[in-house]
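Every protein chain except one is present and positioned as in the full complex.
Order of writing sets the chain letters: A, B, C and D. Residues in each chain are counted from 1.
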Amino acid sequence: MDDELKGAIRKVLPDVDCVIGWGPGPDPLRSAPFFMRKPEEVDAFVVGPLAVNNPAVFLPEYKGKKVGIVVKGCDSRSVVQQIAEGLVKREEVVIIGFPCSGVVDIQKIAAQLGQDIEPGMVTSLSISSDKLTVNVKDTAKTMDMADVRADKCASCQYPNAVVSDEFVGTPKEGKTDDYADLAAFEEKSIDERFAFWEQEMSRCIRCYACRNACPLCVCRDHCVATSREPHWLNQADSTREKLFFQLIHATHLAGRCTGCGECSRACPVGIPVGLFKRTMTRAAARLFDYQAGTNAETVPPLQTFATEEPTIKEREW
Amino acid sequence: MPGNKFLATADVAAWLGELSKTMRVFAPRNEGQAVVYREFDAAKGLELRRKPTESAKHALFPRSEELLSFSYLRPAFGAPEKEGETPSDVSQVQVKMPVEPMPTVVFGMLGCDAGSVTTFDPIYDGSKFKDVYYLKKRQATVFIVRACAEVLSTCFCNWVGGDPANTKNADVLATELSDGWLLQPVTERGEKALTSPLLKDAPAASEGQATAIHDNARKSLGDAPNLEGIDAALFSLFADNDFWQRQSAGCLACGTCTYLCPTCHCFSITDETSARNGVRLRSWDTCMASLYTLEASGHNPRSLKAARLRNRVGHKFAYFLRNNDGQISCCGCGRCIKSCPSSVDIRQIVKDALVQAASIAPPPPPQPVAPAAASPKPAAPVKGKGRTKEKANG
Amino acid sequence: MSVLTGKERRIVGFLCNWCSYGGADTAGVGRFVQPTDLRIIRVPCSGRINPLFIVKALLGGADGVLVSGCHPRDCHYAEGNFYARRRLEMCKNLLPLVGIDPKRFEYTWVSASEGQRWQHVVTEFTKQIHALPPAPVFPESPEIERLAACAGE
Amino acid sequence: MADIAKIPVYSPDMANPYMPYVATLKEVIRETHNIMTFRVVLDDAEAMKNFRHEPGQVGQLSVYGVGEATFVINSPPTRREFIQFSVMRAGEVTSALHKLKVGDKVGVRAPLGNHFDYNAMKGKNILFVGGGIGMAPLRTLLLYMFDNRDDYGKISLLYGARSPEDMAFSYEIEEWRKTKNTDVVLTIDREAEGWKERVGLIPNVLLEMNPSPKDTVAITCGPPIMIKFTLQALDKLKFQPEQIFTTLERRMKCGIGICGRCNIGDKYVCVDGPVFSYAELRGMVDEL
Partner (left out) sequence: MRIGVFICHCGTNIGATVDSAGVAENAKSLPDVVFATDSMYTCSEPGQDGIIRAISEHALDGVVVAACSPRMHEPTFRRAVERAGVNRYMFEMANIREHVSWIGKDKEANSNKAFELVRIAVEKLRRNRPLTPKYFPSTKRVLVIGGGVAGIQAALDCADAGIEVIMVEREPSIGGKMAKLDKTFPTVDCSSCILGPKMVDVAQHPKITLYACSELESVSGFVGNFEVVIRRKATCVDNTKCTGCGLCAEKCPSKKSFDRFNEGVGTTTAINIPFPQAIPKKAVIDKSFCRQFVKGKCGVCAKVCPTGAISYEQQDELLTVQVGAMVAATGYDLVDWKVYSEYGGGRYPDVVTSLQYERMMSASGPFGGHIKRLSDGKEPKNVVFIQCVGSRDVSIGRPYCSGFCCMYTAKQAILTKDHIPDSQSYVFYMDIRSPGKGYDEFTRRAQEEYGTQYIRGRVSLIYPKGDRYIVRGVDTLAGAQVEVEADLVVLAVGVEAAANSPHLAEKLRISYDKFGFFMESHVKLKPIETNTAGVFLAGCSQGPKDIPSSVAMGSAAAAKAIGLLSKDMLESDPQIAQVNINRCVGCGKCINVCPYKAIREIDFRGQAKAEVIEAVCQGCGLCNATCPQGAVQLSHFTDNQILAEVEALCRC
């Protein structure tokens, strides 16, 4: 499939400023976003379980230019949502899709490696359809793909690009999303949840990688996180302010999040910030039967309304 | 060596517990999927093998701290006022300094983390201005550096004059041996810190064992490339927008690199108030954020992330050198690479810059010119391989 | 000078100017006795209410937040409360995740003529908040915490 | 070259350079619809007595509770009874300053930064090019030179603003014009009723004026975009980079070379500037 995809990229290349995909990363376990301008650069294109990043995050930067983008199913939803919200123009993007079998979660690989081996010690790796083998120094360690695949992939409904101009490969069957992750979290009592976040957020360094990795954060340089007018947050290092930022992000993404999971992945200190958005996504699905990023013609549910809302069960007084 | 101590693995927690009775003890521990420096809590464990996700700089340079506090005083109500005069109840403000820092020990920080203080000192302990908040903490903090037995693929301290067993700025060097820790005092302050009865005199052979571990780590770092002329190269590429745009294409402009970086030392100052009271806070800031340079008028000298990445790399590998006798302000810990959500690799940028600069006709390097009035220091030429030197004058 | 210790809880109300604020006025005019805990912040429309105001209040130590607007279809601004309904409902879904009891936040519709309904809503909601323990407070940084000392003394 | 040791440096208490002097607002002058001039006096009488600054140096003014911002001290060094700042309303701090009343308290950290080397300019012709609030730092030097008029050659001033209403210090301009061997050219961006002076953007008017670079020092200050184009115009007029000086503004926080944000390449505006020769900035104009 790699070669077919490379062919598709080369085909698209003459019409676009660049094609965004994945290329070699700084270590064997990671790829990096890759911006291909010349045909010879396409050789280094990487796809597969290491194609973790969501390239859609870069698209709005290229507004006014035509670009190509290689997308996993989840990435394509971000693109669709960007189009729906006018952040990206459909005619300015050439979408190359392929059937995705899931990507790895480096933290899960770390867990498999055990306490004494860090992912940074891995010298090389090989991947077969359901196994991943890493070499650390002179020893090899093989793990089941299922054990290291990102959580979002386990409930992936759209393994194929939702919209594409070029599609390479045979579409895959999607799974259903039963929000098992939320259900698991909700085993905790209200007080336990409070304590959980108090602990987790105390680690936050306010780097805003979660925000900047989000393909649907539109404000970018004008985020309220650091503004004084409006002054929602102070800059003191407190869990309250840090948690509040997560709630801002979740609120702003309510009904818009496409579930790419980049916020959680980007977090350098491993805070599961995706849970906030997942909660909003589930609510949007239940209340408004809305799934962001599946149809560029729809309006996000919080930017519209219905005069009757049968699914909203208001409190009786 | 006399003064070397041995701490049995089983006694580590007890010793830290003992220290924390009189001092603030920072030590790395696992939290979630990260390794972070926290105040020591025996119940929450220690992590002395994996590399800490964050640097230990917050021991000296907290994420936020109070610079001063103030209160607007209640006006004197009912004070008689003369006709036609400005009312006498004008605002009165009272300004206070914050509290003194606690004596602190950072246990188990990495060599690169300690090396980074070399970047902080000339800035915060400058010839003109002294940052008292930093200095007081600096004076009150003992660094116990843990030598690296393993290195990661993102480690490159040897490129920038660092070492897996770096002792620069360290007070004690700690090396994990098979059954415990060899603690080698580096400074007098370090020696004084090693007085607990839990610490035994180290067996003679331990020093050799430690050296072997150090050498092994050094070896696994591989060879460092020659970074000579990197500052000139970066200056010559200052206006090469295409170069910087390519380098920054994948950058998300978040603050992960700078906040995890042991040498990044920029901050913002903001006032927060409640009713009549307020504080002036200093908090970490990042040059990767657009807001960092955004002016009130809306003008932004570094509005593009390309310019901001240029500034980060430039600061570490060119600007700081010019003002600080060739000192590179990167300690090679590799955190910015390891934790970058977009896998931006500063090593690659530096290497590319050297190649790119060599490929274009070398422009006249910016000459030290007659400054308008007074440039505090003439730009110093880069010396050697950017290896760290003792601070020139202090 | 804080909320009366042991007697009151901190309850913040956001009321639209046209309906619910008027309803609360009508309740006053009718001398419909209510608990004293609630403090009302007047906004032009329930659509003006950013759900984050609610979150901010609840994270900051409010024990309860009550939002009230015009009845659906009666919005002075035609559509504001329709948007508000969706946003507030989403907000209600978010709170429990963070460890904030969703019972701490309610929204409802009270028209300017419904003084009695307002009395009922306030009384019920205040009861509901009193039935819960005081709200947990997410820690502020110590620097900011010091500011929280009561005004100016 | 100026003697480094003689540059006055802010030192209310060398123990803590972040701690401002508490000062009182003594006079407020409305210059234009968005520019106000503030005259402040340090509450510590001793500090006020000892306060000295050089033309071009800046200070950090703070409104406690809102924050600090940097402004040039634009009272001439010879005036010792107050410290003057002219402030254009743009952001949070400047808006808060504009709301202050006489008698209100502010924080002052001054003087900071370097200054114009007026000694090195002696005997030369001086060309000032000021745009909008950028006139404030130039004015300090201008007044200094007027006080020592015979030390300098011809003084030309090109001062531009958006409109006549935006022209600060308008009440002084006639005085300036009357000073011997001094040329004042005023310009506004667009035609306005009753305006009898030049109309046009500063760099264009500068080219029309066609000043000779011979024995001349050009000093410019204004909004970044104006500085950029003025530098280009001076280039065209064959001014050498060493003949051109500018004084820069930048988003600053600490003002003492620590917080990091005001750098242009390896130069920190707060400690290496705000006065720079074009020669020092060449190649980095992009970051102005």
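One rule holds in what follows: contacts are C-beta pairs under 8 Å (C-beta built on N, C-alpha and C of every residue); 3 or more make two chains touch, one makes a residue touch a chain.
In this text the structure is predicted, and so the values were computed from the model without any measurement.
Colleague: Which displayed chains make contact with the chain that has been left out?
Modeller: Touch partners of the hidden chain, whole complex considered, are A, B, C, D.
Colleague: Touching the absent chain in the whole complex: find that residue among C:Ile49, C:Leu66, C:Met90 or C:Val121.
Modeller: Within the whole complex, the residue contacting the unshown chain is C:Ile49.
Colleague: Taking the full complex into account, what residues of subunit B touch the chain not shown?
Modeller: Touching the missing chain: residues 72, 74-75, 77, 81, 86-87, 89, 274-276, 298.
Colleague: In terms of residues, what is the contact footprint of the unshown chain on subunit A?
Modeller: 85-87, 218-220, 222-224, 227, 229-232, 252, 299, 303-304
Colleague: Even though one chain is hidden, which residues of subunit C still touch it in the full complex?
Modeller: 1-4, 7-8, 10, 12, 17-19, 21-22, 24-25, 27-29, 31-36, 39-45, 47-50, 53, 56-57, 60-62, 70, 73-80, 83, 87, 111-114, 119, 147-148, 150-153
Convention: only the chains that are shown with their structure count from here on.
Colleague: Counting only Cα atoms for the centres, state how far subunit B is from subunit C in Å.
Modeller: 45
Colleague: Subunit B to subunit D: how many Å between their CA centres?
Modeller: Here the centre of subunit D sits 35 Å away from the centre of subunit B.
Colleague: Please tell me the distance, in whole Å, between the geometric centres of subunit A and subunit B computed from their C-alpha atoms.
Modeller: For subunit A versus subunit B, the centre distance works out to 31 Å.
Colleague: Which residues belonging to subunit A are in contact with no fewer than two other chains?
Modeller: Answer for subunit A, listing residues that touch two or more other chains: 228, 234, 236-237.
Colleague: Where in subunit C do residues touch two or more other chains at once?
Modeller: Within subunit C, the residues that touch at least two other chains are 141, 143-144.
Colleague: For subunit B, which residues are in contact with subunit C within the complex?
Modeller: 64-66, 69, 71-72, 74, 98, 272-279, 281
Colleague: Which positions of subunit B touch subunit A when the two form their complex?
Modeller: 31-34, 36, 49-51, 53-54, 62-64, 150, 152-155, 246, 249-250, 252-256, 258-260, 268, 270, 272, 281, 283-284, 286, 289-291, 294, 303, 334, 337-339, 341-345, 347-348
Colleague: Which stretch or stretches of subunit B touch subunit D in the complex?
Modeller: Residue positions touching the partner: 67-68, 70, 72, 86-87, 90-93, 95, 97, 123-124, 126, 128-133, 235, 238-239, 241, 265-271, 273, 278, 280, 282, 285, 287, 292-297, 299, 301-302, 307, 311, 314-315, 318-320, 322-323, 366-367, 369-376, 379.
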